[in-house]
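Apart from one protein chain that is not included, each protein chain of the complex appears where it belongs.
For subunit A:
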Amino acid sequence: MTLISKALVRIANSFVSVLGSLILVFCIIYLLPGDPVLSMIDPSVATPEMIENLRRELGLDQPFYVQFVEYFTAILHGDFGQSLINSDPVLPKILMHFSATLILTLTSTIFSIVIGVTLGVLSAIYRNKWIDILARLVGLFGISMPTFWSGILLILIFSVNLNWLPAMGSDDWKTLILPSLALGFVGAGLIIRMVRTSMLEVVNEQFIVTLRAKGLSERVVMYRHALRNALIPAITIIGMNIGEMMAGTVVIETVFSRQGIGRIIADAIMAKDLPVIQGVIFFSAIVYVIINLLVDLSYSVIDPRVRRSH
């Protein structure tokens, strides 16, 4: 199979994933207790009649399958509906906020790769030395610290005490640093461990011995050959991390008062604002699927064995 036909099959699969996620979310929201109509108006002043009218207006009095079919027909026509809370059209709202979240996800990913790969490599090379122990500690911290906590710590240190960086907002690049660090640590923790483990495996392989025997410098052996081989499993982790980080923005955007899709969906879930939840899930699913696709395809680029096996 060529690269292109492989990509096409993957894209077809991806489409099914997106559809599946939409159906799943629709069912979950439908089954959740609580009444979106009651969260829209204050029931202490609304008459039962008003509540009924509103429910009819929104089509929420229809049976499950009718709501379901109507929703999907609309989406196929590119109509994501309006927010139940403030009647904002969903699509422009998401498009407006999505870029902020993507940028945060991207910078966090870069942070996690830089910190993760550097520490992972050093820790493998200086195995059982103090730098290795330190790197593993950092990795453990990254994995086990909840982001809201590390986020608050970063604010206390770099905003309140040192006054170097802003604590909140999404105005300029400076506001990106602390949230990206907080979010990036999580990914970095995983990458450190993954890179370290696979570096240690690769270093013991025979081709490394051959390379050394050929008289290549240690730096070339490590960077050009060992690292490249060790990165393959790390890429899988990085791909998965991007998804994790998008999910993590729900917390981080709230902690740092940033604009973005994470905060939109957190608010929407609280209010059971179905059209907004659906819209965000739809776009997140698409991004997730694209990233997975890229990760899959990148194996073929990095590892000739994968390319040849097809």
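Criterion: a residue touches a chain if its C-beta (ideal position, glycine included) is under 8 Å from a C-beta of that chain, and two chains touch if they have at least 3 such contacts; residues count from 1.
Definition applied: contacts and distances are computed from a predicted model.
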Just by its UniProt name, which of "Pyruvate dehydrogenase E1 component subunit beta", "Nucleotidyltransferase/DNA polymerase involved in DNA repair", "ABC transporter substrate-binding protein" or "Cytochrome c3 family protein" is the chain not shown in this complex? "ABC transporter substrate-binding protein"
Touch with the omitted chain, as defined above, among A:I29, A:V90 or A:V138: A:V138
Touch assignment to the omitted chain, from A:M50, A:V69, A:L95 or A:I110, lands on A:M50
One chain isn't shown here. Among A:S17, A:T118, A:T197 or A:S300, which residue touches it? A:T118
So that we can see where the missing chain sits, which residues of subunit A does it touch? 33-35, 38-39, 41-48, 50-51, 54, 85-87, 93, 97, 115, 118-119, 122, 125, 131, 134-135, 137-138, 141, 145, 148, 150, 152-157, 159-161, 163, 166-170, 185, 217-219, 254-257, 259-260, 263-264, 267, 270
